[in-house]
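Of the protein chains in this complex, one is absent; all others appear in place.
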Amino acid sequence: MVRKANKGLSKLVAIAGMVSLLIIGLVVGYYINAITQQKSNTNYPQEFGEDIAWRTSSITLSGSTTVLPIANACAVAFMNKHPGITITVQGGGSGVGYSNVIDGVVDLGMASREPKTSEIDGAKSKGVDLWLHPIALDAVCVVVHPSVANSSYPLSLTLQEVGKIFAGIYKYWDEVKPGLPHKEIVVVVREPGSGTRGTFEEYTMHPWKYNVTARASVQPSNPAVKNKVETTPYSIGYIGFSFISEKMHVVALAKEAGKPHVYPTVNSIAKGEYPISRYMYLVTNGQPKSGSLADRFIDFVRSKEGQQIVEANGFLKLPYVYPTS
Amino acid sequence: MAEVDIRKLNVWFKDNHVLKDLTLTIEENAVTAIMGPSGCGKSTLLRAINRMNETIDGCRTTGEIYIDGQNIYNGNTDVYELRRRVGMVFQKPNPLPKSIFENVAFGVKIHKLADGKKLNEIVERSLKEAVLWDEVKDRLHESAFSLSGGQQQRLCIARALAVNPEIILLDEPCSALDPIATQKIETLMRKLAEKYTVIIVTHNVQQAARVSDYVAFLYLGKLIEYGPTKQVFESPKHELTERYITGEFG
Amino acid sequence: MMRSRSWEKVFFTILGAPAAICLTVFFWITSVLLTGIGTIRLNLLTTSALQGGLFEMIVGTAYLLLGAAGVAGPVGVFAAIHLTEYARHGRLIRVIDQAINNLAGMPSILIGLFGYAFFCRQLGLGISLASGWLTLALMMLPIVIRGTEEAIKMVPYNFKEAALALGASKWETVKSVTVPSAAPGIITSILLGMARVAGETAAILFTSCVLVTRGLPKSPFEPVMALAFNLFVKIVALGESPDKVFGIALILFLLVISFASVGIALRIYYRRKQPWLR
Partner (left out) sequence: MSHNKCASPNFLKSFDKPVEKLMFLCALSSIVFLFLMLLFITREGMQALFTFGADFIIGPVWETNSNLYGALPLIYGSLMVVAVALAVAVPIGVATAMFVEEVLPFSIRDLVKSLIELLASIPSIIYGFIGVLFLAPQIASLFGLSSGTVALTASLVLAIMTIPTIVSVSGETIAAVPKEYKEAALALGATKWQTLKNVVVPTAKSGILASVMLGFGRAIGETVAVLMVAGNVAVIPTPPWNILSPVYTLTAAIAMQMGEAAVGTLEYSALFGLGLILFIITLVVNSLADIIAKKGIKGEKGL
């Protein structure tokens, strides 16, 4: 009986194993077939440049989540264009972007702010020369829920007033400006380390040594902040220019009291009139070798095609044509 | 105290026809033994009397059982009240994981028969009736598992007695016990018959002869012979009964 | 003294309500996700991520799963054999037992954190498939050990006796009697372990995944794209459009659920059909 039972069972196992192997094999075969067909369909461009080494090389990017959509889309487009190359995009944040470049873990960092002094010092101590390559422009826009202000009752603030709101010095809206509702201000911010947050605080908080109120709601991304402000009455937050929607009111900002209040527009940002604007950067250790993949990728992002991707992802293209060296 | 009248009882477990057309009348205030080889349906018959068969999945019963003239299988019988009236003791002692006192008091509390002082009295009376009181009176609040097997079985009897039953069912109550404990339980059974209708299932022919007033012999789900113990053992009517009694099979 | 049985029935119906809630939640989640089925086209499964498909993520997830099973399977089965067949009950075994329970209860984020500190940095594997395998294997290990132990304990002793009486050594007995008899249970436990880690995000968040790269990893030391990671980054960091994310979520859901249901069904089947228990 022992033998019989055991035999029956191992037979079952064998059959089950074989069937599952067969299925796995079929699936994998089908997949590999599909993918190789895709590859052979793409024609390898028959241009012979001065240097073809880059055509088979690979680079890795990591850093700011703000730049991530641009890098992601550009990487995909560039890889589709040149079938031999590999561009790997990791996440992280601006801090990771810099530190990875400094540690030599990645070829290109992504950053939505300039390096902190600590990062510059760290780079120097390791003999790394940080090069910033602007690839897009973004403005950090201060937005409020329509319950605070709207197109018929617009709101304008100075940078310091904005700072006081985010530092929690103003607790109610009517403390900011008489006539606003007597309601508690709901402050929405990005997570620490975010480039958007870094830029925002550099202009509105750091000059007066303000710190973000502990009551602030922390959101992990621009869409999250957008969603939060859209749905939260009496809230204020800051987002990238491209994320502005009709369900929120954009605040006009002045550098200081007495200066004109400026709304963020393509024009005002490009001219540098809007006070909180920033560049998106790709970061390298030293100038990338001419003709290398890193160099060509940066050029691609700055090319007409790359800048179209930048715009499609909701950022502003660089205000003037960059010399492609 | 109560007469049990079984008419055309049939029990199935799924497709297995366990009891077939059983009809017999069990006398009150006597010990009736149900005997037969393993698998003949003894326990099923016993469990039909307090409708415990129903707790097993796939059980189906037809026929009637009258206790004091009332059919316990008709729709409006309160099965819980029935089980209070018909106490049961199992093959393996099954005290609950509680103290000795709580075990005996369990049924009383469930049926809200008494509380406080009266409850104490009932517990004491039941333990005395089960001839256990002297052995446990100083340790009523110890775990029931601290008792020996025989004591545990008497505790289970006391537990059944505490709720004022009329009939006591014992399902091979001694099969897990040593000879001395068995003897104590057998003596107890004789004593219980003065007050209760006692029905015992046993596959031990000698035990049936020792303790019972009446004996029923079951074979393959059928009642082969039923009558006063003396008569069945001295002059069995059926050849199968004789062979079983003499130990030819079993 | 009459206790109303209908009252009792009402009561048990009330008791059944929570169970009904559980099942409703399950079916609700399933139905919510299935509404997204319209958004996915079948060729999404076979097109490369560079063309907007999910191919590399699906295969990448499979790579992660198979590799993790390849590590956790043998280690877990060996450990279980040792614990059931060789170990004498002693303090060490109690400690091991405790450790397995604790490992089973460890939050996946901690396993991910450890994986990053140990596999990626200390062992220098970096963000790679190999780091992911080891990290996920750590999560699978307790499930495989427990499942295998259960399967081995179900093998009747007289099977082993039969072999031992014929002069087989202990290892031969284990190899030729115990393991084959327990094989269905062992395979089931590995499947259930794979189901546990298939949708795991926190453990691979820092250890093995990237948002985009070309094709599949060519060696275990390259990073990989995976469904769960992509879904996480796309929702949390990029806030991508729900349609696209819905597709990933649905496929991930179906993948995990199918693994789990096959595992659970097999386990029930073999628990019932242990022929020697009949």
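Residue numbering begins at 1 within each chain, and the chains themselves are lettered A, B and C in the order written.
Here is the rule we use: a contact is a pair of C-beta atoms (placed from the backbone, for glycine too) under 8 Å apart; a residue touches a chain by one contact, two chains touch by 3 or more.
Since we're looking at a predicted model, the values are computed, not measured.
Undergrad: Wait, the hidden chain, what does it touch out of the ones we have here?
TA: The undisplayed chain, in the complete complex, is in contact with A, B, C.
Undergrad: Pick out the residues on subunit A that sit against the missing chain.
TA: Within subunit A, the residues that touch the unshown chain are 2-3, 6-7, 65, 91-96, 98-100, 103, 186, 191-194, 197, 201, 211-212, 214-220, 228, 231-235.
Undergrad: For subunit B, enumerate the residues touching the unshown chain of the complex.
TA: 50, 52, 55, 57, 80-84, 87-88, 90, 92, 94-99, 106-107, 109-111, 143, 145, 156, 159-160, 163
Undergrad: Write the list of subunit C residues that the hidden chain touches.
TA: On the subunit C side, contact with the omitted chain comes from 3, 8, 11-12, 15-19, 21-23, 25-26, 29, 32-33, 74-76, 78-79, 81-83, 86-87, 95-96, 98-111, 113-114, 116-118, 121-122, 138, 141-142, 145, 162-163, 166-172, 175-177, 195-196, 198-202, 205-206, 228, 231-232, 235-236, 242, 245, 249, 252-253, 256-257, 259-261, 264-265, 268.
The rule is simple: only the chains that are shown with their structure count from here on.
Undergrad: Using C-alpha centres only, name the chain that sits farthest from subunit A.
TA: B
Undergrad: Between which chains do we find the greatest number of C-beta pairs in contact?
TA: Going pair by pair, the biggest contact count turns up for A-C.
Undergrad: Using CA atom averages as chain centres, what separation in Å is found between subunit B and subunit C?
TA: 51
Undergrad: Averaged over CA atoms, how far is the centre of subunit A from the centre of subunit C? Could you give it in whole Å?
TA: Each chain's C-alpha centroid was found; their separation is 33 Å.
Undergrad: Taking the mean of the C-alpha atoms as each chain's centre, how many Å separate subunit A from subunit B?
TA: That pair's centroid distance is 80 Å.
Undergrad: Specify, in ascending order, the residues of subunit B that touch 2 or more different other chains.
TA: There are none in subunit B.
Undergrad: Per the contact definition, I'd like the list of subunit C residues that touch subunit A in the complex.
TA: Going through subunit C, the ones touching subunit A are 46-51, 55, 59, 126-127, 158-159, 162, 177, 180-181, 183-184, 187, 210-215, 223, 233, 236-239, 275-276.
Undergrad: Could you list, by residue number, the parts of subunit A that touch subunit C in their complex?
TA: Within the complex, subunit A contacts subunit C at residues 1-2, 5-6, 8-10, 12-13, 16-17, 28, 30-31, 34-35, 38, 58, 60, 65, 68-69, 72, 75-76, 79-80, 85-91, 105, 220-224, 226.
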